[in-house]
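Sharing a structure, written as structure tokens. Questions coming.
A protein chain is absent from this complex, but the other protein chains hold their places.
Per-chain residue numbering starts at 1, and chain names A and B are given in the order in which the chains are listed.
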Amino acid sequence: MQLKNKHKPVRRGLALATASLLGVPVVNTANALQPSSEWEVDTSILFYAETDRVSLAEPIIRARKDIGDDQFLTMKLVLDTLTGSSANGAVATGSAQTFTTPSGQGTYTAGANETPLDDSFHDTRVALSGEWERPLGASTRAIFGVNASTEYDYQSIGVSATFNWDFNQKNSTLTAGLAYNADTVNPVGGAPVGFTPMPTFPSVKATQGTGLSKDVGDLIIGWTQILGRKDLMQVNFVYGNESGYLTDPYKILSVVDGTTGDTNSYVYEQRPDSRSRQAFFWRWSHMFEEDVFRISYRYYTDDWGIASNTVDMHYRFEINPRHYLEPHVRYYAQSAADFYHTSLIDGQSYDNASADYRLADMTDTTIGLKYGVSLSNKSEFSIRAEHMLQQADPSQVIGNQSAQDLVPDVTANMLTFNYTLQW
Amino acid sequence: MKKVLILILMLVSANVFASDIPRIPVQTDTQPILLQDLKGQVVYVDFWASWCGPCRKSFPWLNQMQQKYGAKGFKVIAINVDSDRELAAAFLKENMAKFTIGYDAAGELASAFQVQGMPSSFIIDRKGVIRHAHVGFREKEINLLETQIQDLVTEDHLKTSAKE
Partner (left out) sequence: MMKPIFSMAILAIALSQTACSMQPVQPWERDSLAQRKMQLVPYPNDAFLDEHIYFSKEASRGGAGVGGGGCGCN
């Protein structure tokens, strides 16, 4: 039985070279981080920036403790600070446009041939979550979780429970999980009534009150199968349901002339008050000597008419036992929501409508590279750089709109630093 | 009826472990050990690996047991199943073992003992019969394990005195 790891001659040469450059002694030890430890603290910070749009910084601190009797406690604190501007849903036109801010206390403008962007959001969100893992029997484990988050216009609180049953000498695992979240939305200036016009400052918008609620329920059934000593696969089926206020209170639509395509007015968007979704998810991990290849596929569909396919791949190259390089590719394609309209036609009536490009026919391509280094056999540092390109198509192009880039591409760059420590 | 038979078969297969010690010698850093040669002592055979979390917790306790009962004819043999001996060495540097370490990289002994999970322990009496088998290492089972060791260590002593 082949058991000893054989380092390829070329890679060994490379390993010696890099090791001597960094002054790290060449030791053939286990790949740094231990499979388990009493404490594990994982800190990361993400810097995300879209070209000309939103930027955010998101630090995370995650701590996991072995509390004995095969029980573990995990706590996580996440902060995210968002700045910059995002598309408000109106389309670019040949002349400058003026909009009223959500608070109703000011205005902002978009130049001719510019996609209107609302930059009045500067928000900090804090999220806290906890998980308790424990065995329930010889081959059964449970994970109970709670989570809560808050930002100035949105609060969320939730609970979850997941159960795992092991079979066939722990080669197979059946997973069943349930999660419930209760969210409250307090939009700035109140939640606008759907399809009412965006007022010209200083008039105020028609509102339907504050403290609107949204309930989200999720069910997951999964099967994990070990296919070999270096081979693991998982298949999940997810069912989710959301009900309540699902509209984006800050987004509008341009109402245009049915022939010329020129903008006549703006109205607030409205989405259905329920959403039922299903997803099928598959993933596979395979170890080649020491390198690891991971791939996942997800098919998603919901009753808003959206269907999507996602393929995500990573390949971790072990440069030597202390350093690795992991390229990443992700491809995502979705079909538009039934009520997605790039703009509305004046005179037509709609049940629901949104011009949020995130609900349009869209593809999202990401490429990335991660570099990780073990600082000791109990700590690791890594840097991850990613580039994302999002391209969406308008639902309709009317008259003079053909002169505009109605749904421009969005590109984003991400840089994440991570430090993991065990003791 | 079929269901009952299948159930019985499953239960039986789950509980079967070799009651006779396998004749495969245990490789060590020095001389190989034949478990049969250890008759007269109570032997605690433990299967461990560098990648096994609960194994880390078992070592201090094994040290304690070896020290407490060693003089009364008790021997711990901890058999490592790592495919790379250097990984075992790294583990031992951080988790000192004051008992005998064996190596079974090919898994022959683990297979012969029909190890059901990691870690696994087998307590063998002075006559060379496997009397107890445990899958996993849990802090709450420490008292039970120690009682089982104590009983086997004092067992023959009682029998011989009863004969007299």
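Side notes on the structure shown:
Basically, a residue touches a chain if its C-beta (ideal position, glycine included) is under 8 Å from a C-beta of that chain, and two chains touch if they have at least 3 such contacts.
Everything numeric in this text was worked out from a predicted model, so none of it was measured.
Across the entire complex, contacts from the unshown chain go to A, B. Residue-wise, the contact with the chain that is not shown comes from A:N168, picked out of A:S95, A:N168 or A:T200.
Within the full complex, the residue among A:F99, A:F195, A:Y245 or A:Y300 touching the omitted chain is A:Y300. Only one of the listed residues, B:L62, B:V115 or B:I149, touches the absent chain: B:V115. Counting over the whole complex, chain B has residues 47, 49, 51-55, 81-83, 87, 104, 107, 110-111, 115-120, 136-138 touching the chain that is not drawn. Counting over the whole complex, chain A has residues 31, 33, 35-36, 42-44, 46, 48, 58, 60, 62, 70, 76, 78, 80, 135, 143, 162, 164, 166, 168-173, 175, 177, 218, 220, 222-230, 232-238, 240, 277-283, 285, 287, 292, 294, 296, 298-301, 304, 306-308, 310, 316, 332, 334, 337, 358-359, 362, 364, 370, 382, 384, 388, 390, 410, 412, 414, 416, 418 touching the chain that is not drawn.
Going forward, only the chains that are shown with their structure count from here on.
Once the centre of each chain is set as its mean CA position, chain A and chain B turn out to be 48 Å apart. Across the complex, chain A meets chain B through its residues 1, 3-5, 28-30, 35-37, 66, 68-70, 169-170, 377.
Residues of chain B touching chain A in their complex: 50-54, 56, 83-84, 86-87, 90, 105-107, 116-117, 138-140.
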